[in-house]
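Of the protein chains in this complex, one is absent; all others appear in place.
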Amino acid sequence: MQQPKDLLSAEHLTKIFDIRQGFSSKAFHAVDDANFQLVTGKPEIFSIAGESGSGKSTLAKMILGMELPSLGQLTYKGKPIANLSKKEKRSWFYSEVQPVFQDPFAAFSPLKRIDHYLFETVANYKVVRRSEADKYINGVLEEVGLSIAEVKGRYPNELSGGQAQRVAIARALITKPSLIVADEPVSMLDASLRMSIVNMFRKLKEENGVTIIYITHDLATAYYSADRIAVMLRGWIVEMGPVEKVLGNPMHPYTQNLKDSIPQADPDKVWDKTTNLAEMEADEYTRKGCRFAGRCPAVMDKCKTQEPPSFQHDGRAVKCFLYEDAVA
Amino acid sequence: MKLLRTFILPRIVQYLIVIFVGITLTFLIPRLSPINPVDNALGRLTAFQTMSPEATVALRESLMDLYGLNGNLLQQYFSFWKRVVAFDLGPSFTVFPTPVTKLIGSSIGWTIGLLSLSIVIAWILGLILGTLAGFFPNSWWARTMENSLIVVYPIPYYIVAFVLLMLLTYYLPIFPLVGGSKGAPGFTWSYLSSLVYYGFLPALSLIIGGVAFRFIISKALTSTERSSDYVRFAEMAALPKHKILFSYLIRNTLLPQVTDLGLSLGLIFEGALITEAVYGYPGIGSLLLSAINSADYNVIMGITLLSIFGIATASLLVDLSYPLIDPRVRYS
Amino acid sequence: MHKKLLAFLAVSILTALVWAQPSGLPVDVPREELFVADQIYRYSNPGDYNLWMGGQTPHRHALMMETLWYRDQETGERLMGAAVSDPEYNDDFTTMTVHLRDNLLWSDGVPFSADDLVYTVQKINDTDGLTGSGGWKAQLNQYMDSVEKIDDTTVVFNLKESNPRFHSLFETRWNGVYMMPKHVIENIDDLATNILENPVVLGAYKPIQFDPTGYWELYERRDDWENTPAGIITGNPGPKYVMTIFYGDSAKKAIAMSRGELDVYFDADYEAFQTTLDTTPTARSWYTEFPWAYPNEVSTRQLVFNQESADGLYANKDVRWALALAINIVELQTDYIGGVAKVTPMPVPPTASLTKLYLDPMEDWLQGLQIDLGNGEMYTPYDPTIPEQIASWAEGQGYTVPGEPRDVFGTGWWKYDPEAAEKLLVNNGFSRGGDGKWLKPDGTAWKIQIISPPDENDAFRMANAAADMWSEFGIDVDLQGPERSVVDQNRWVGQFEVSTPWYSFVQASGDSWPESRGWHPQYYIPNGEDFRSKGGTNEARINDPKIGEFIDAMASVDPSSPENIQITQDFLKYFTEEMYFITTISFKKFVTWDERYWTGFPTSENPDYMPLYWFHGGKFAFQSLKPAQ
Amino acid sequence: MQGDAIVEAKDLKAYYITKAYGVERTVKAVDDISVSIKAGEVYGLAGESGCGKSTLLKVLLGDFQPPLTVVEGSVAYDFEGQTKDATKLSEQDKRDIRWNKVSYIPQGSMHVLNPVRRIQDTFHDFITTHKGTSKSQSYDMTRKYLRDLGLPEKVMRSYPHQLSGGMRQRVTIALATILWPKLIFADEPTTALDVVVQRGVIQLLKDIQQKEGSTVVLITHDLGVHANLADRIGVLYAGKLVEEAPTRTILKSPKHPYTQFLINSLPTFEERSAREGIPGRPPALDHPPSGCRFHPRCPMAIAKCSSIEPKMLELSPGHRAACHLLEEPNHAAA
Partner (left out) sequence: MKTVLGLFRYSPSFRLGAIILFLVLVLLILSFFSPYPPDKRRVVPRNEPPSLEYVMGTNSQGQDVFWMLTFAVRNSLLVAGLAVLIGRGIGVFLGLISGYLGGTWDRVLSAIVDSFIVIPRLPLLILIAAMVRGQMTIIGLGILLGLLDWAFPSKRYRSQILSLKERDFTQTAIFSGMRTFKIVSQEHLPFIIPFLLADIVSGFLFAIGMEVTLAIFGLADMNSQTIGTMIYWGNYYQALLTNKVWVLAAPIGASIIVVVGFYLVSVGLTTYLDPRTRLARLQVKG
């Protein structure tokens, strides 16, 4: 059997929502014409970054099969995710693709002991025999720096946020998935704990060969851990490429703005200039032309009327007219 | 107008379906009853009168004809719809040929007056008391009030009404026994004050139960709302308690309860049944009860129809007006 | 702060309102000129005085309407209404001549005359849709060929066939053909739809005010009350105003009377009546003391068997007799009824006049009656000492018996003899199971189903007694007490085994034919269909040609003739021997009045008229009232 | 610009004492902390969640109810010679002091503003409580203030849900500071905000502080925010103050092992070399570890760390830390 080249492939992926407010209603593109590929056999951490409301969570939900795309194609190992039957999803897809959610406490029922999910996953996918479940789970937990003794019989609220998130990752690892979709996995955690989770992703990629889609608004951890990054703005992927390039030397004014806005724990790098804020998020979605035009320091006239296409430039794709004339 | 298509129209279609189902049910159920209105009328007419057998048969024939009960169920159903569309609910069987609309018309004012007033009073009182109790959960009066209302709440409504009746008309003969007013209707002090006097006990009994219910709900809502961030923030800013109570707590707990109020006003048409039976109040409930007992189909259907129409319309209006009442609501 | 003020204001306004209202009656009429009568139900057609049309007659017809004759239930005598003498028939009963009073006036001052009677009869005969007089119309059409005025006070009815009872259409038990004011009605386009507000009346009272919600009506005595039949007969003006008012159930009536807001009520259950006596010292019923209630309504209570139910189990005369002998009438009459109704073994109420006509002459026959317990064992079931037994119970309770036991408590009844009952049943193949309960001849458990409407106190308590006694006797009883309309419905189609209707086989006049006629086998309808389909009254589904023979014999004779009485007695003997009904007690009514404001209401000491004031003939009770001071 | 202490906590112990479901528990959320905050400075409090920083803030603000109880110590406000103990404020004191002199900026939550009240009315509620102004006066004040802060005027007529998260938080800050208080407590004002918005909020806070010379006590676990805003930083660990120094000093040369971990665990854009998070987890505060509370997680722990509680040492002027290693200069870390 020939292995498909792409582990995950998005082509012109679009998700349209209706938003109603009072007596009026608008359609908006939460994800608009997204294109990217993750290659089989080459594990990487692919970061999707952007502000809240940039469409990154919608994208994650589509990859996990929780939302259906409105337009375009999204395939996993060559199969369109939207067409998977319920049974196919349970017997195959879910063992291949696993999620890690933002809030580890919300990801587990507060009324259930947390190990319940671990044993369920083992049992449902028949990973090992029942008698070996304890041992197997212990092994997985050790990979995330925990042991079964710390976890067994405990309710989620008896664990710290970091521990709970590790359990969530351990649960995702049980089926030995090829792809983990982690949606803001560290944003609820203290800064000091974030590194341990992010480090774990790096380890999992290298040692277990898992591809991880790391969705975050924290560019620092993305820079630290990811191989590639896609920066999203109001449904658009505005800049995508290797993380060293995109974040080391951001080209899109929005990426630049994002990077500048990160407060650094370094007294030598405090901000000197002020920034512009969007007043109404929803307005930017429906704006004509470039969606960043309203607060772009380098805005040009055509930005306000035309949607910029994606330009290949300096090893990345940039969706900005500034790079129109540059050679790919 | 996408909203019209995706929200308002479906809601109106649903409204029409509800009314159709309701009307059909009200048509069918009395007809499934073993009580035949003609026999009933005949029973009434011949109860005291010695009538010759031949005359009885003749009378029966003419009554069937008069009441429009000839023809099969389907034919009756169609002619029924024809009448409904023309707002003609037919004649009453017991007081033939008085039109049902006239009977309902002369009863409904009483019920609407009594019920709407007592529902609104109970709603306001319950809301205020419940909110206060939720705001001062540890005060002795809040606890006393809660405990006593929890005991009052489960008492079947009939009993509250009956005990009040005995207390205030028999042991302490303060209130009148029966009726809705005194003397001739008119805008005179004596007539208007008699309305209050005659309506006082029925209203009181309705209010007691209503307050208990509203109190329990308001208190629960307030307790939740009280620990919310914006109340905490206002308290931290040392805003006066009454300000927090009225502009913050009540304003916020109000919204779900306005829906309730709308729906319970819609329930007016049935809510009166027991009150009116106990107090001999001349409203729609008394009318319905006697109609059920005498199998007066047309009256039963008329009232049920009105009631379905009332509740359905009330809930439609509440739904449609929600975005106007609550600035936060979004439909999705 | 202003919130408290508002609350205070609201409370004080309310208090003021409550105290400003003199708790009391809804009309502003001096209490000493007003007689307040219990209206037996709430009118759903307030203000509609067209009684030829609507069905809601009580009180209204007594106060404002007149017909030709009244039959007083208490005395059994005929009272002259609009007529001045008895009806005159020709020899073959094909014409009836009526002589009218010449001194009656309508309330607008127009004299009443033969024209009005002729007009009334013809109008009813010709108008469709008069539901209130539909029964009269059907019978007039059936019997009457023509009606003609001879002179201003004489009218002749020509009949289609011989009919000695045609006058009963104009003789009131409940009501009779109401006279129409020709000069008013002939100007009305459609009598079937007109509600006749402010009616012109022939009775002594005129409606002047009504509650738009139907709870009460106010009547004013006519100034020319001496030109009305009741005024002429009683010679007494009666109260200036009469109000009828509906308070609701017994409890409310008792409360109203204790508050001085009700002068007479129709009937109450025993408990409410006792409360009235306790709370209202001036209140009384027919007797001032035990047994209080008015016992002489012409109707009796019975347990009626559906002969075609339970595979014809109750078509067996022996079974019916056994069940009768399993009833302890003394206990029924005392424990359940409170000792206040009269006992009778036949569907003949033991009023003074009917006792004289039937119960006294038949006493010997009753005492000698024998039934076969099986194997030729003859048994005398009648116990003439029942009234004495009840009287000694009453004395044991500390009551004084006001008169002879037989006058107060009625006649003798069947012995309470479970052993005899047992013999009858065993002889018919019944047996007792291991638990002592009766099994039917087919060996299955015997369960009797009784239906009785709880709102009819006497009936329901009698049913309770039967249920208790029969279950003590070893039969399972399922007593059902649904709403009256359901009871009726079940009775009509025969969905019962035992029911508790009211019947009397004789009228106050002593005539039986009008009442027993519906039991003629020609009107018999089998179980499952409405027994009234042919107009009959035979809910027991008795299909007995012998009954037909008795009834046919009555039909051809003058109702007041001794012959008629003889046939009726024979009929009653046959019916009793067959035990078609277990008749227990006569109707009693706790018609209760308060002498605080008015006296003169008929009583046992003053039994000139019946106190059933909601009947058409109740007008004489109203008219007899005098102020208490 | 910086002067005398405007608020000073001495030997403050604040415990949650609960008796839930029959079990009595004492959570020592603030255990013997002394801080002195000078007028006009921005004082940052840093630490992981559950270290007691929010509790400390509540006590400093004088806004706490049972089960939180101040067991020992005092919090002294000093407003131009007028002193008050924040732990013993009467209702009247609160009305006088709050918003006029002391204010509070809550975490950037969805629900801090009354959802069914227009922004301008909420402003009026807060202003009139302390100033007794009429509605139009309040509106004028609000309008002017929003203009000063560069916020669009149209938010006044909006309902909270119509504003974006960032705008809502900026409006909340405006609401907290409309009466120009001398002392502002800010509890994680930027958590849950996007970076770009966060930046705007921090700028706004800075503007306000600079315009009026207010004192700001800022709580956040994000040292990056502290670096941009605070003049001094105090680091809390498990209910204890472990290190305190001017911002530059503490970020450049942290002395306590915990502070060092905290700073070193942050990724930067300079290098992508592996960084480690702090091992282990913060202790539960009802049974804190003996001795130095950090010792179970401290790789440099020595014997006495587990038994003897380290004392606060003044390492240089304004730089204090509590660690046994610092008692002997040759063991000093980093």
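All chains are identified by letter, namely A, B, C and D, in their written order; residue positions are counted from 1 within each chain.
In this section, contacts are C-beta pairs under 8 Å (C-beta built on N, C-alpha and C of every residue); 3 or more make two chains touch, one makes a residue touch a chain.
Everything numeric here is computed off the predicted structure, so don't read it as measured data.
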Option touching the unshown chain, where C:490, C:537, C:569 or C:603 are the choices: C:490
Hidden-chain contact residue, picked from the options D:102, D:186, D:219 or D:285: D:285
Given A:5, A:42, A:112 or A:130, the one touching the chain that is not displayed: A:112
Identified contact with the non-displayed chain, of A:95, A:138 or A:165: A:95
Residue in contact with the excluded chain [from D:9, D:27 or D:217]: D:27
Where the unshown chain meets chain B, residue by residue: 14, 17-18, 21-22, 25, 29-30, 32-35, 150-151, 153-159, 162-163, 166, 170, 267, 269-271, 273-274, 277, 288-289, 292-293, 300, 303-304, 307-308, 311-312, 315
Footprint left on chain A by the chain that the document does not show: 64, 66, 90, 94-95, 98-99, 101-103, 106-112, 117, 120-121, 124-125, 155, 157-158, 168, 171-172, 175
Sites on chain C contacted by the missing partner chain, in the whole complex: 250-251, 254-255, 269, 271-272, 274-275, 335, 451, 454, 464, 468, 478-483, 486, 490, 495
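In this text, only the chains that are shown with their structure count from here on.
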Centre-most chain [mean C-alpha coordinates]: B
Where chain A and chain D are represented by their mean Cα positions, the distance between them in whole Å: 32
Chain B: positions in contact with at least two other chains: none
Residues of chain C whose C-beta touches two or more other chains: none
Residue ranges of chain B in contact with chain C within the complex: 34-36, 39-46, 48-60, 62-63, 66, 92, 94-98, 103, 106-107, 110, 169-170, 173-185, 193-194, 196-197, 200, 280, 282, 286-287, 290, 293-295
Residues of chain C touching chain B in the complex: 14, 17-18, 20-21, 23-24, 26-28, 42, 44-45, 48, 54-56, 128-129, 131, 134-135, 137-139, 141-142, 168, 173-175, 192-193, 209, 211-216, 245-248, 252, 255-256, 258-259, 261, 483-486, 488-489, 492-493, 507, 514-515, 517-518, 523, 530, 532-536, 615
In the complex, chain D residues that touch chain A: 48-50, 152, 164-167, 194-200, 202-203, 221-228, 247-248, 251-252, 261-263, 265-269, 272, 274-278, 281-282
